[in-house]
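Just passing along the structure, written as structure tokens.
Here the complex is missing one protein chain, while the rest keep their positions.
Order of writing sets the chain letters: A and B. Residues in each chain are counted from 1.
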Amino acid sequence: MKNGDIVGASVPRKEGHDKVTGQSRYVDDMVLPGMLHGATVRSRIPRGKVKKITFGPGIDWQEFVIVSAKDIPGKNCIALIEEDQPCLAEDMVNHPEEPLLLLAHPDRHLLPTAVEAVSVEYEALPAIFTIEESERHSEIIWGSDNTFKTILIEKGDVDSVWEKAHHIVEAEYTTGAQEQLYIENNGMIASFDKQSGLTVWGSLQCPYYVHKALMKLCGLPADRVRVIQMETGGAFGGKEDYPSMIAAHAALLAIKSGKPVKIVYDRLEDMVATTKRHPSRTRHRTAISKDGKILGGEIEFTIDGGAYETLSPVVLSRGAIHAAGPYYWPNIRIRAKAVATNAPPHGAFRGFGAPQSLFALERHVDRIAQAVQLSPVEIRRRNFLKPGQTTSTGQIVREQIDLGKLLDQALELSDYHAKKEKFASENPQSSNKKGLGIAAFLHGAGFTGSGERYLASQVGVEISEDGRARVLVSSTEFGQGTKTVLSQIAAEALGIEYDDVETTQADTHEVPNSGPTVASRTVMVVGKLVQSAAIGIKQRLTSSGLLGDSYSPAEFRAACRAYVATRGQLRSLAQYEPPDGVVWDDEKYRGAAYAAFSWAVYVAEVTVDLTTYSVSVDDFVAVQEVGKVLNPVLARGQVIGGVAQAIGFALFEKVIWENGRMQNGQMTNYIMPTSADLPPIRVYFEELGNPHGAYGAKGIGEMPMDGPAPAIVNAVQDALGVSFDSVPLLPEDIFEALSAAPPLETLSSAKEDR
Amino acid sequence: MRANPADYELVAPGNLPAVLSLLAKEPRAWLPIAGGTDVMVAYAAGKLPARKLVSIWNLPELRRIEVLPTEIQIGGACTYTDLQAHEVIRHEFPLLSLTASWTGGIANQNRGTIGGNIANASPAGDSLPPLLAYEADLLLVSVRGQRRVPYKSFHVDYRKTQLRPDELIQAVCVARRFSDYYAYARKVGTRNAQAIAKVSLAVLGLVNDGVIEDIRLAMGSVASIPLRLAETERILKGKRIGPEVVQSAIRSVTTEIRPIDDIRSTARYRTAVAGNLVAEFLQRLSATGTKA
Partner (left out) sequence: MSDSTHIHTKSRISFRLNGKLVAADSYPMDRLLDVLRVEFGLTGTKEGCGEGECGSCSVLMNGMLVNSCLVPVLQAENADILTIEGLAADSHLHQLQQAFLDCGGAQCGICTPGMILAAYHLLSKNSQPTMQQIRDGLAGNLCRCTGYTQIFEAVAEAARRKKTV
């Protein structure tokens, strides 16, 4: 079998057949005998003491299973990093839609009325809803100072740069919450019996996160909790931690009733009650030299975590580390903090802090360009990181990345220079203004710093006697191609046919903990472990004399048959070992933050329609260096899908808040792009390899989220000559800015020769 | 899904007289449901007050299009797809076929009806400004017979119409005298497809030698009901299109409309865009002459 026949080829998606025939089983497709349906009674106020709960008239409450915090066998918490988030609120509620009680009934149609019939009396307390309100400390809602986490990154001597600066550029940027809007809502089924314990099935990304949370909640040992992932209809991070909550709810009802219980949210509940992207505020103050080079700067990066800690420290970490982007900062100070507000906790969403801080950075770089009268192209070229230089955390760029060349590629593919000239000459006469914008960025793959070491991921590869391989990982498929790519890697490493490998559905009874399916780590980190485990199998067979150094698939099958017949199970485990030279200091936040970075330059072309003030993206070029493309169709699909979500982030998706509650929790009013709203998205890959990733791959799942928003807003600035520093950027915002600004005829767009 | 189907009754008598007789027998008890694209959304959200529904989906008497010499009669249960498919509507009433293509996606166009759009009476209804511009009449029918009302007085207030509790919209009648008019419609939604209008404009204009001979300007989402901008029409009629005329039209538009802030947009934005849409129309009208 030739190398590259499988890895690097667009082999068919493993579970694709079932997906196109409608046979895939998502959680709501499963029905268990005697199953009840569950629903959640939720807080209607953002903060207060629970005084009294009344079960209203007109409902036969005897028919319902009712669960409160008192029914929790173990600890009333959803264990994650901290244990501050209750599974069910007891004396206090800290955000709208916080769960208080659970109800179950055989007839799912009776639940909504029953939920409405439960009334809760509160003693309302003052609540806070913004970063600024949280910082004021007039209300302390979490810990001693509303602060989940702070991070300080320092390099060089920032305080000395200001007097040397030729320009000092200062600005503030904000990003709003964004709903993941996977088309399949959250759902779980739980079943409990005294013998086997608790089993849950559901839509989820991280079976072992759910497993850990349920052990703590139910006071059960590891082997009596079983978590099984079902086909999952999109996740994007929105099913990283929330599934633990809904699984906990289903579990409590199952334990109390002795029957299986299914909880599936409808769209409204999913939108208003579950996690969203952290809103952010970034303040930049940057010292620039006469020739447009960054001398140093201060970045203050703050994210709104909602009412409980959940994943906020980790989002903060990634956002803070990415805040300096792909540029060389000889001196920098990044002060980052995650603060609490009385909103449902925010959570993971593709990019995980980086889209927020990179939006600010890439907008700021264009602002710097204007201040120093260089083009957006030139300012970037002069400041790009080069091999051998260090990042903000002091990590040495060891690979031969040439960002200038990546930039040139993106400019050529987008016909940037010719179009800039054309738009500059045509815009004054047109009622539609056109512009181009650039964003350059990097994205670290895998867990930050010592995270991978802490995860200590394990994978297994097992071979049956007929030579078919099973990849045993807790990594889940939710559309990104986990099953396909891991099977490709195993097949390639074993030297067998792709069709003879399967990646099992993630079931904590069956698979080791290969870590969560997040952080763009699945192909790179877990894939490399799969590769190692597969090599382990080969070594086992060759060292037992059953297989030569090169062999045909038939010979492999014969060797497996012989091995299994005489030795029994043929299984190889591989455990993560931190690579040499990747050293991270968690205290000082210095060192190698990630084993590998992907690099990218994106270019957006927009038209601003001055009749309606709306922005349409007419063309989009995405150039990225990703180590190695293991499956071209899947990789392209990931980038296009990510760019589409990021266009939503930039121009359409606004969460409308009132007193901590999302007001537009339906698809009619939360606006995600349709096919009619998206441009042709043109995707190009560069491959520099990666010694730390399977077959040289780096992570690519999240990076497409980082670039589009700043590229688009930069393009709008190019078109209109007006600066926007916030996303989502809606037509209403453009209208307000233009009505405050002088008439457009007297302004000119940024031109290169100025 | 927040409603319990067991709490609802739905009947489908299958012919118009039987439906009308039911509506007359128990006034206000039965809610007519055609394609369900509005009613079923409220139902699934647990927000439908009615508990008894009568299906008028596909009623033959209501789902037909009659082309008469001087007018066309479009049955109330004709779907948006029916409208787009009909030759005469496409050629003589392009505002109707165009706006029919804007409502929802194909699946909703296959089920949503013009009668439903009218009876639902949302000021954001896509088909409603064109009906104002075309000066349609509605044929309302009940056990007591038929009556014809001008559409322009049909909407009384936000989601309140002249429709009596036992009446159905049998047909929309539009005079066949607009082929020579320049027709323009534009919807500004929250996105390019499947969107509720933030502002919409439907206009018919007749220009002779640069002078506006006739103009019919209707807007959606700028008041509690779809609005015909009579004052702005008065300013424009008989005038030659030029920059001053356009400016005075924009000023007039902004005083005639009464938009609000809501979950989708702001009053200020709607006002500005309404003026811009009229300006855009006038530019197109003067450029292209009398015919679209």
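Methods note: contacts are C-beta pairs under 8 Å (C-beta built on N, C-alpha and C of every residue); 3 or more make two chains touch, one makes a residue touch a chain.
Given the structure is predicted, the values throughout are model-derived calculations rather than measurements.
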Omitted chain's touching partners, listed by label: A, B
Sole residue of A:Val643, A:Met662, A:Ala697 or A:Ile712 that reaches the chain not shown, by the stated touch rule: A:Val643
Sole residue of A:Phe478, A:Tyr563, A:Phe652 or A:Phe724 that reaches the chain not shown, by the stated touch rule: A:Phe478
Absent chain, residues of chain B that touch it: 1, 3, 5-12, 33, 35-37, 40-41, 43-45, 52-53, 55, 57-58, 81, 104-108, 110-111, 193-194
Residues in chain A touching the chain absent from view: 10, 12-13, 15-26, 28-29, 180-185, 231-236, 266-267, 478-481, 633-634, 636-637, 640-645, 666-668, 672, 674-676, 678, 680-681
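Convention: only the chains that are shown with their structure count from here on.
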Inter-chain centre distance, chain A versus chain B - centres from mean C-alpha coordinates, in Å: 43
Interfacial residue positions of chain A with respect to chain B in the complex: 108-110, 112-113, 266, 268, 431, 610-614, 616, 652, 656, 663-664, 668-669, 671, 673-677, 731-732, 735-736, 739
Contact footprint of chain A on chain B as seen in their complex: 1-6, 45-46, 188, 190-196, 263-266, 268-269, 272-273, 276-277, 279-280
